[in-house]
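With one protein chain removed, the remaining protein chains of the complex are shown where they sit.
Up next is subunit A:
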Amino acid sequence: MEPYTSLNLIREDLKSGKITCCELVEYYLKNIEDHKYLNAFLEVYTEEAQETAKKVDVKIKEGTAGPLAGLVVSIKDVLCHLDHGLQASSKILEGFQSQFNGTAVQRLIDADAIIIGRTNCDEFAMGSSNENSAFGPVLNAIDNERVPGGSSGGAAVSVQADMCLVALGSDTGGSVRQPAAFCGVIGLKPTYSRISRHGLMAYASSFDCIGLLAKNVDSIAATLEVIAGKDDYDSTVSQKPVPHYSQNLTPDSEYKIAYIRETMEAEGINEEVKAKTVEAIEKLKSNGHQVDAVDFPLLDYLLATYYILTTAEASSNLSRYDGVKYGFRSPHTHDLESMYKKSRSEGFGHEVKTRIMLGTFVLSASYYDAYYTKAQKVRRMIRDETKKILSKYDFIVLPTSPTTAFKLGEHSEDPLEMYLADLFTVQSSVSGLPTISIPNGKDNGGLPIGLQIVSDDFQEEKILAFSNYLINLN
């Protein structure tokens, strides 16, 4: 079987009888088996996927199949899937199974998508390299000595190595976009609140988004239109109607695009990444689009704002993992206090503990105003300033990451260096704006480079159409 990248094509071939869902599933299962060493999956639902494929094949014959029939999807280990393991790649949830389907997962199932397995990630989605997993790192399929990015590293590799068509990940500060860039695939973080967070394990609630990865825009569009939209279980989800993204992928003839001057001059930006970004800008210009450099002086405050607010929320969100009700409880305890301390010390990994402590600190009474309150104000400014640019331009384009995929262990000594990997992705996260990362060529070593496209709130339709256009332009 030739690798598929487009759900449209799969649908056509299913309809014509050229392939069956069973064959598709076998194809992906074989790829998963062949790429086991990449460590992308924590669990593969072999029999279940085969069973579902059979049922969907029958439905296709009967003409009763749902809109995502033929879609084989992986889900990141932070998405609740009834009676399936759920650990956020952490020891603290040892043996835990979700007792419900999250909204996105339920909608996938209802639409006849086939869930093939759950993917590895950084513990509690905290990380930019997928090295913070209790189940070991995920390897980049292009270069096995390099990281796939994180935190949705398993998700990115599952698409990269053709182990499924679409992957659901989560993006709090770039966790879908950055691994997409490192792996040479497309990664979309929709507008905050576009997809219900019911059934998405919380890292930083006011930032967390379910994101989608695939090799083709139409596959992302078709999946997004199924899983997005209002939901009774999430009071923060947007009530806005969901457009038919997959039907509206025709681009406009002329766009107004901004790029942020400061990003191109940022410390640590790799020359090749910069050159490819400039190349993309030039190409857009030569195709008749207006591209201007704009200033964004708040760039220096992005990472601080992001890390103060996300760690604050995380310190509270992760309090529930205490060894009392479920998951891991340390065997070395003799009373309540030692149960808490030991269970959490032994159950959480180093990065997670670092962030819990950081968050606890910034929320503590003596420092609250200096850090949390101030960061909230700066967050508002960042959003306002970014939206101001977007009131004049259709998109902002910027590199996804300052570098291409780095080597395993390369940044493990200095967390600050690792945090710099998020420099270009956190702006949209802090602002809640929809952003996609699309492949933008490769460096001299053949490592993929990503380009981000940011638009105003709920402009996913526009982003997808533009991305489709830009990818085909390359």
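As a convention for this text, a contact is a pair of C-beta atoms (placed from the backbone, for glycine too) under 8 Å apart; a residue touches a chain by one contact, two chains touch by 3 or more; residues count from 1.
We take it that contacts and distances are computed from a predicted model.
Between the listed names "Acyl-CoA dehydrogenase", "SigB/SigF/SigG family RNA polymerase sigma factor", "PTS system mannose-specific EIIBCA component" or "Aspartyl/glutamyl-tRNA(Asn/Gln) amidotransferase subunit B", the UniProt record for the complex's undisplayed chain reads "Aspartyl/glutamyl-tRNA(Asn/Gln) amidotransferase subunit B".
Across A:88, A:142 or A:358, the residue that sits in touch with the chain not pictured is A:88.
Note that of A:8, A:31, A:50 or A:205, the residue touching the chain absent from this view is A:205. If you put the hidden chain back, the residue from A:301, A:326 or A:419 that touches it is A:326. Residues of subunit A in contact with the chain left out of this view: 78-80, 86, 88, 93, 96, 98-100, 102, 197-202, 204-206, 232-236, 312-313, 315-316, 318-322, 324-326, 336, 340, 360, 363-365, 368, 372.
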